[in-house]
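Let's look at chain A:
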Amino acid sequence: MTVFFGVFLLTLLLIVAIAIVRADNLFVAVMLGGIFSLLMATIFFLLDAPDVALTEAAVGAGISTVLYLAALALTAEREKRHTVHQIKALVVVTTTALLVIFATFDNVQFGDPTAPVHVHVGPWYLENTQRYMDIPNVVTAILGSFRGYDTLGELFVVFTAGIGVLFLLGTRPKKDTEAAETLIPQQSETSEGLRNYLIPRLTGRLLVPIILLFGLYVQFHGEYSPGGGFQAGAIIAAGIILYALLEGETAALRVVPQWMLMALMAGGALLYGMVGVVGMLLGGQFLDYSVLADNPVTGQQLGILLIELGVGMTVSGVLLSIFHAFAARDKY
Partner candidate 1 sequence: MSAWAQHLPALQVGVPLLTTPIIVLLRPHGLSWAAATLTSCFTFFIAVMLTVAVLQGQQVQYSMGAWPAPHGIALSVDAFSAILLLIVTGASTVALLAARQIVNAEIEASRQPLFYTAWLLALAGFVGILVSADAFNIFVFMEISSLASYVLIAGGSDRRALPAVFKYLVMGTIGATFYLIGIGLIYLMTGTLNLADMEVRIREVSDQKPILVAAGFITIGLALKAAVFPLHLWLPNAYTYAPVPVTVFLAACSTKVSLYLLLRFDFFLFQPNLLNHNIQFSYFIMPLAILAILAASSLAMFERNLKRLLAYSSIAQVGYILLGASLVSLIGLTASVIHMFNHALAKAALFLCVACLATRCANLRIDSLRGVAKQMPWTMAAFLLAGLSLIGVPGTAGFISKWYLITAALDEGLLGVGLIVVVAAGSLMAVYYLWRVIEAAYFGKTNEGAEIVGEAPLGILVVCWLVVLSNYYFGLAPSLPTTLSSAAAQILLGQVP
Partner candidate 2 sequence: MMSAIGIPIIGAVAILVVGKISSNARAAVVLLTAGALVWVVAGLLLNLQASQLEVVQIAEIVPGITIALRAEPLGLIFAALASVLWVINSVYSIGYVRANNESNQTRFFVFFSLAIAATMGVAFSANLFTLFLFYELLTLSTYPLVAHKGDESSVRGARVYLGVLLVTSIGFFLPAIIWTYALTGTGDFVTGGILQGHIDGPVVGLLLGLFVFGVGKAAVMPVHRWLPAAMVAPTPVSALLHAVAVVKAGVFAITKIVLYIFGGDFLGAEASIKWLPYVAAFTIIAASIVALHQQNLKRMLAYSTVAQLSYIVMAIGMINPLANIGAMLHIVTHAFGKITLFFAAGAIYTVSKKTELNQLRGIGRRMPWTMLAFSIGALSMIGVPPTAGFVSKWYILAGAIQTDHYAVIATLVVSTVLNALYYLPVIYLAWFGLERSGQENFGQGQAAPTIEHAEAPGLMLIALMATAALTLLLFFFHQPVVQLIERLAHGV
């Protein structure tokens, strides 16, 4: 049954992908992109990866769609039909695909438990997670502790992106005469939000606390069920973005001011790093949580809790900062 379901979803995914490429209207392409991400999330779920599915849904369908839309509001909605290097592109693309197919075609071990992937490192985690840290979600265990350094790096990628967008959009555009003539600056209506629309506003107000609550649940329940800092950060950010859409930019910034976003962003990264440094100071290695408490298992659990918190803080801080950076700009 799942087999057919998988094939069906994959086919749908490909159709959507082609539709995205062919869409002239960028707005349509972005919305289709959201659908693409949801389909992808479903496929991930089907492949036993609920953590990834949750992330893909929150990040791909949620946050990235919002960011694209924010950018579209500042740029142009329609794509001009101008395809370059079509032949070259086709040649390069086909070669790449053929290479991949060449590599995998006659060596498919899909779902085969004896494949090298499933006998070497992976099982070790499944066998030892209980012993070392006693938490049910193995993905969280690997993410937080076994490969915690990767996650630290990942957190700093997000941090870098945040810094980057703030830096790039921290400057007011030079009033290019050329651009100013063709495009008259539009008065931004974001500060008003949806105040004049009763139904969306009412429902939205009802939903925001629920979303935030769900975010906190995902954050702190990450050790037991799918979820963790990233997903939670994305969900909380989405909740506040919804608030900003309803009540307007300024209202949102009054609730969570710019300095607080910066503090969240840097504080989360710092929190994560400090957990590592404290491990070092207490005589362990960098990011060694076992030394955080008397009992190594408790230490691990504490460490994972703390770093997930750090991740959640930074991710929500960065995503909100980026959203505000886009939303606060006038179109030129």
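Here is how the candidates were picked: all candidates are chains of the complex that A comes from, given by their letters.
By our rule, contacts are C-beta pairs under 8 Å (C-beta built on N, C-alpha and C of every residue); 3 or more make two chains touch, one makes a residue touch a chain; residues count from 1.
Everything numeric here is computed off the predicted structure, so don't read it as measured data.
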Can you tell which one of 1 or 2 makes contact with chain A in this complex?
1
Mind listing the chain A positions that touch candidate 1 in their complex?
99-100, 102-104, 106-107, 115-122, 124-125, 128, 145-150, 152-154, 156-157, 159-161, 163-164, 166-168, 170-171, 262-263, 265-267, 269-270, 273-274, 276-277, 279-280, 284-290
